[in-house]
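For this view, one protein chain was removed and the others were kept in their places.
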Amino acid sequence: MKIPRALWVAGMAVTLLLAGCSKKQETAEETSAVPSEQPAGGTPVDPATAGEITGKVTFNGPKPKLAVLHMDQDPVCVQKHSSPVYAEDGEVNGNGTVPNAFVYVKEGADKYTFPAPTEAVTLDQNGCLYKPHVLGIMVGQTLHIISSDPTTHNIHPLPKNNPEWNQSQAPGAPPIDKKFARPEVMIPVKCNQHPWMRAYIGVVKNPLYAVTGEDGTFTIKGVPPGDYTVEAWTATWGTQDQKVAVSPKGTATADFTFKPGAGT
Amino acid sequence: MALAIALVIAVITVISVYVFWAHVWWLPVDVSTHGASIDHQFMMTLIMTGIVFVLAQLGLAYFVWKYRDRGDRRPAKYSHGNNALEITWTTAAFIVFVGLNLLGYRSWASMRFTPAAADALRVEVWGEQFQFYFRYPGPDGQFGPTHVNLMNDATGNALGLDRDNDPASKDDIVTATLAIPVNREVELILHSKDVGHSFYVRELRVHQDLVPGMAIPIHFTASEDALNYNGGRYEIVCTQLCGLGHYKMRAFLQVMTQEDFDKWLKQQAEEQQ
Partner (left out) sequence: MEAHAVATHAHAAPTGFIRKYIFSLDHKVIGKQYYFLALFSVVVGILLSVLMRWHLVWPDARIPLLDKLSPTGAPGGIMTPEYYLSLLTMHGTLMVFFVLTTAPQSGFGNFLLPIQIGAEDMAFPRLNMLSFWVTFAGLVVLLSSFFVGDGPPLSGWTAYTPLSAVGSVAGPGEGTGQTLWVISIALFCVGSLLGALNFITTTLDLRTRGLTLMRLPLTCWAWFITAVLALLSFAVLFAAGVLLLLDRVGGTSFFVPAGLVVSDQRIAHSGGSPLLWQHLFWFFGHPEVYIAILPGMGITSHVLSTFSRKPIFGYRAMVYAMMAIGFLGFMVWGHHMFVSGMSPYVGFAFSVFTMAIGVPSAIKTFNWLGTLWGGKLRLNTAMLFAIGFVSLFVSGGLSGLFLAQPPVDTNLHATYFVVGHFHLVMGVAAIFGMFAGTFFWFPKMFGRMMNETLGKIHFWITFVGVYCIFMPMHFLGLEGNIRRYSRFTDVNFLVPLIPLHKFMTIAAFVTAGAQFIFLFNLFWSMFKGEKATENPWEATSLEWTVPSPPPFDNFAGRHPVVYRGPYEFSVPGAPKDYVMQDAPEPVAAH
């Protein structure tokens, strides 16, 4: 009976071949995780002369009414909140300041080298919301995704320049670690289990970024002296650019004011 | 061997029939006005198929035991069949099967061939991966247009309403729980934003797919009984494979008195204006 043996061999060959393919796939993924657009042989930043950029982001217009997020479908989510949860996009404080705006040095820092930090940026899923709602990360830096909810979550980034992926995380499953190979502002992240959940990830080439806090202010530290274009991104009203000059050990100010009507 | 297989088939038959007979697992309660006719048709079918099941399985078991090769010299019966018998059971099977089907005609027709009454409560059902939303038209009775470019779950505007510019949208109420009044006809208009979903409430005997690109109406009335079980709260589940979150795509249906319903709707409206 040689026919089945021949088939077995063929089957084995196919399996091996495919196994080979899959392995190749993995290694390809790993190498692509190494920052690809890092300028080679740039100047390192001298911490002695580095300054900072600070400022606040405000919205000049009628305060938008935020919708209530309906979490009825998953009792786990409902139980985590004692009061109604409102949408986070478009949030404006009483004094007009805007939290969760992403501010980063868009141009002017390319001549410096910024090695990707070894520590990871953590994205937590808590109360069926992403914490933080907006975050920055460097190309090649690890995004560490954990869950504090006893329900299955799903992480589905919808990038334009990076590969899309979509992975669920059951309670008790290990954290998910991912990297982004190319800069992209912003990558929306969606939970397919809880469609209201949204995070925005700003993937940038340098560590010169910040997210405005509850009070709408931000500070970008460690900026080498020079002229820069700084961009502020908001989920609701789009982006604004501004040119700033940072002197050695100086503090440059960049305030951004958004108006209704603009936006993506 | 013959006895063993006869016994095993018989035991399987008896256990299967017992489980149906004793209602060990059974249909959920029926809280709709049309469900009785469905359940009746189900029972008719169960009785008919039950009889055929028992006769066929026990007949098989009996024949296997009775006509086993006992090692004696009895020859097998040399017969190529019997045309009269063939005609008889063909006709009988045809009458029973098709007749049974025609009996169910009325039940289906009453659910599906007639539109909802003009005064029925109209609610839109929207499915998306993996969530149901429900839209009440508000006092004007009009559903405002939906704009795909405004659809965004994270801002709480999953249906893409433009409340500022569309007057009909202004008073629309969007919820994630479906509340309906008891004893009043409800017409649901089913939509899907992305892929196929399905709307299934087993206690209401209501089941209909949500098909992208289509607006599919269904109508039903929750009977007085609906308030009596589980506080009038039932689960709406998706039954059409829609992706990774299919297994937990569900919402709650809350049946209320008309009075409570009006109160609830008012409260929802206030929250959203």
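Each chain carries a letter (A and B) given by its place in the written order, and its residues are counted from 1.
One rule holds for everything that comes next: a residue touches a chain if its C-beta (ideal position, glycine included) is under 8 Å from a C-beta of that chain, and two chains touch if they have at least 3 such contacts.
In this text the structure is predicted, and so the values were computed from the model without any measurement.
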Touching the absent chain when the full complex is considered, from A:44, A:84 or A:171: A:171
Per the touch definition above, residue among A:188, A:213 or A:250 touching the missing chain: A:188
Per the touch definition above, residue among B:168, B:211, B:227 or B:269 touching the missing chain: B:211
Missing-partner contacts on subunit A, residue numbers: 1-4, 6-7, 9-11, 13-14, 17-19, 21-22, 25, 74, 152, 156, 158, 164-174, 176, 188, 190, 192, 195
Contact set of subunit B toward the excluded chain (per top definition): 1-2, 5, 8-9, 12, 16, 19-20, 24-28, 37-38, 41-42, 45-46, 48-49, 52-53, 56-57, 59-60, 63-64, 67-69, 74-82, 85-86, 89-90, 93-94, 97-98, 100-102, 104-105, 107-109, 111-113, 128-129, 148-149, 151-154, 160, 193-196, 198, 200, 202, 205-209, 211-214, 216, 235, 237-248, 250
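To be clear about the criterion, only the chains that are shown with their structure count from here on.
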Rounded Å distance, subunit A centre to subunit B centre (Cα mean): 43
Complex contact set, residues of subunit A against subunit B: 66-74, 84, 86-90, 152, 154, 166, 168, 190, 192-198, 235-236
Residue ranges of subunit B touching subunit A (in the complex, touch as defined): 128-133, 152-158, 174-177, 243-245, 248-252, 271-272
